[in-house]
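Selected chains only, in their assembly positions.
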Amino acid sequence: MDGADYGVLAAAWAGTAAASLSSDTAFVQSMLDVEAAWVQVQAEAGLCSAEDAQAVDQVASVERYDLRLLASRTPDGANALIPLLGMMRELLAHDNAPASASTALHRGATSQDIIDTALMLVLAKTVAQTQADLRSTADGLAGLAQAHRQTLCIARSLTQHALPTTFGWKAASWLSAVLDAEKQLETASLQLRLQWGGAVGTLASLEQFLADKKSAETSSRQLSSRLAERLGLQDPVAPWHTNRMPILQLGSALGAVIAALGTFGADVLTASRPEVGELSEQREAGKGGSSAMPQKQNPVRSVLLRNAAFASPGLLSTLFTAAGTAVDERPDGGWHAEWSALRELARLAVGAAFHGSFLANGLNVNLEAIGRNLALGGDAVLSERLASVLAPLVPGGKPAIQALVRHSLNEDASLFELLRKEIPEEDLSDDALRELFDPAGYLGAADRFTETILAEYSARKELWQSQN
Amino acid sequence: MDGADYGVLAAAWAGTAAASLSSDTAFVQSMLDVEAAWVQVQAEAGLCSAEDAQAVDQVASVERYDLRLLASRTPDGANALIPLLGMMRELLAHDNAPASASTALHRGATSQDIIDTALMLVLAKTVAQTQADLRSTADGLAGLAQAHRQTLCIARSLTQHALPTTFGWKAASWLSAVLDAEKQLETASLQLRLQWGGAVGTLASLEQFLADKKSAETSSRQLSSRLAERLGLQDPVAPWHTNRMPILQLGSALGAVIAALGTFGADVLTASRPEVGELSEQREAGKGGSSAMPQKQNPVRSVLLRNAAFASPGLLSTLFTAAGTAVDERPDGGWHAEWSALRELARLAVGAAFHGSFLANGLNVNLEAIGRNLALGGDAVLSERLASVLAPLVPGGKPAIQALVRHSLNEDASLFELLRKEIPEEDLSDDALRELFDPAGYLGAADRFTETILAEYSARKELWQSQN
């Protein structure tokens, strides 16, 4: 039986762009891209011929490689680049490429240069995809926040009903987390750095080559810059073979994205419970249904967001352990542990952003259920307000009022009536008292906060648009 | 570009049995095996026909499925069984199977039954493979411990030279961890349980079917038992849809295996450093070499053991998070996060045991380097002994002797001479004093401990042999 994975056990990202952007196939293609770009940069600098570059380009197609074979050779040198390079050279020979192509190939580079850079290319694509879907998620949440600025609902703490709020502010709170994560991801994307240092981070071999090739007018500095530019990566100030901070910043930002979406999904899961019923995922043909139980509509996308939120923290911890124990000029196992963990984090982020975007842009808001739940606790939900406003008017002050609240709850008695009896009408009219029972009058700064977050979103959105 | 993985980023297990035993292909085959076994059990109980079973068997070959398509449909219901079942039914139709086959297929089961059980099948195989290689690792380590019971070497604490010990006891210490982990894994393998509960863990649908089929003489209890037996899994006392303790026990044992091998690998890495030079991995063609630097032989297998040791703790933490937050009759995301984490742990264990076995059975022990390092600290390495034995004979006791040790180190003076000056020959002869400088006389219970561990190994080994 062959040994391939397709995402069958990775529901959180299977079927999304993560699969094609970050598969082994995509990663090997990225390694090939780095090698080909490097020969191209050399050719442009006159360090090898255009034919060499052309020949290497010919072997830089993943289709030409047997990835099962490649994987099986990976443990020989503890990384995949070493056997890949061998295979590339075999193909060059097979293609009757000039020997100089083989010499120019991988010139002065080390396997860590290629692997780290290829991972950065995979990350660049998955980060971009994540950003796009995260921004679309923000659009959806902003729409919800705006649309529901006046939608009263119950706010809960520690699972219990507490006070009224607006559904708009709830959506704006999700939005605020998404915006924070989106900003962190953008900052982190500046860490998408080329790795270029040669065997031990000195570029000794390349510099020797340039020195011998006295005609060369190009410095190793310039060559690195051109390679970074060609690959669309940051030009690093220096190799970072054992300085794994770029990996940590990127990993942390991806983890933050997943967490921001996880908390959104967690709230939708709660609100989708039949007893709560405030929210439901958009029904889509073939999604979330149960054939045996047609009444059942699973909140699949929220489940997947939670799946991602549970899976990412452990992966992130692997990156930090690896970074904090890196030794010498190349780590002795930590580096190797980064690869899968980092890619899986990126995949989860792509998957989460994809599902989050759908969820945010198609959420059904059940106003009836929201109203019903708000009313569930009766007038007691405003007890904080009543106690605070009426304390001066009721003998015994706050404690007396709180006792009335409890009495009302236990005896199912009207809190209005109980309070009415205690407060002379000359002190407070019926209307004024009744007004205190209106949850719409006790929303505090909910709308101001919503507006603030929406303004932040708008400013951010303008920036995104200006980037395109 | 297609979306398949082959282990290119998973050096720690690529190229080992993990690839074929636990690929998506293998997992899907396991799901098919569970479904087919279930229909077979039904047929034997007269609950469906032999033709039904035969028909389902025909569609239970993973080769008949497009796993890319399957993966892409996985997020629809947040698991792969739902679309797989649809595909199975399509194939039954395509094969012109009797309608009753489709009815018998998956009768009374739920997707969690199939997925959990299929994961258990994958685990059963990977655990067995791990056990085999772990036992072979133990053989190798026991051989080293036995062979080097008299090999003196330096013991180190916090990286520094401390006292003499034997290399045999060092190997026996690795062995003791491997034996502990092996025992834990065997205990955990009793948790390889069938999952069988139907939609909500009541088997209601199956029981209804049996009740309707009044002729049925078989109880759901018996059917579950037969299914477990057929699949080679433990017969559970009850469904464990949200009791994830079996997963935790298995995951912890796999993690322990990886850790036990990790500490072995960590010691080999240190000892392989050119400056230390006490150990080296067996040279194997095509392994660990560097074409650019032929003098360099990387301790590849130890690097891979360390890779596994770094990668597993985060995965294990995911399992515990998922288990501790499971809700309702099926968890809402935690269950989904288990799959990849558990499989990856199993893969790392297979890979680590494979490389550990090679390492243990082919380790080169450089006696010259071991002797050189033991001598590196000179006589000071026995200062604990000298201070303790000679304290009564030297004016000033221990502190005075320690001062002499420091003096000897700082001035590169002979400690023997310094002590000789302080101790009258009538109190201690030259020979007796000289004898105190022999590290072979200060090994304490090292050999007793080695023997004890070896005896434990022998007893254990007898048990393994009796199991075969």
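Which chain is which? They are A and B, in the order written, and residues in each are numbered from 1.
The rule is short, and it goes like this: contacts are C-beta pairs under 8 Å (C-beta built on N, C-alpha and C of every residue); 3 or more make two chains touch, one makes a residue touch a chain.
Keep in mind the model is a prediction, meaning the values are calculated, not measured.
K.L.:
We see 2 chains here; how many are in the full complex?
P.N.:
4
Quick note on the criterion: only the chains that are shown with their structure count from here on.
K.L.:
Per the contact definition, I'd like the list of subunit B residues that touch subunit A in the complex.
P.N.:
Residue list for subunit B touching subunit A: 1-12, 14-16, 19-20, 23-29, 62, 67-68, 70-80, 199, 205, 265, 269, 286-290, 292-293, 298-300, 302-311, 313-318, 321-322, 325, 332-334, 336-337, 339-341, 343-344, 351, 355.
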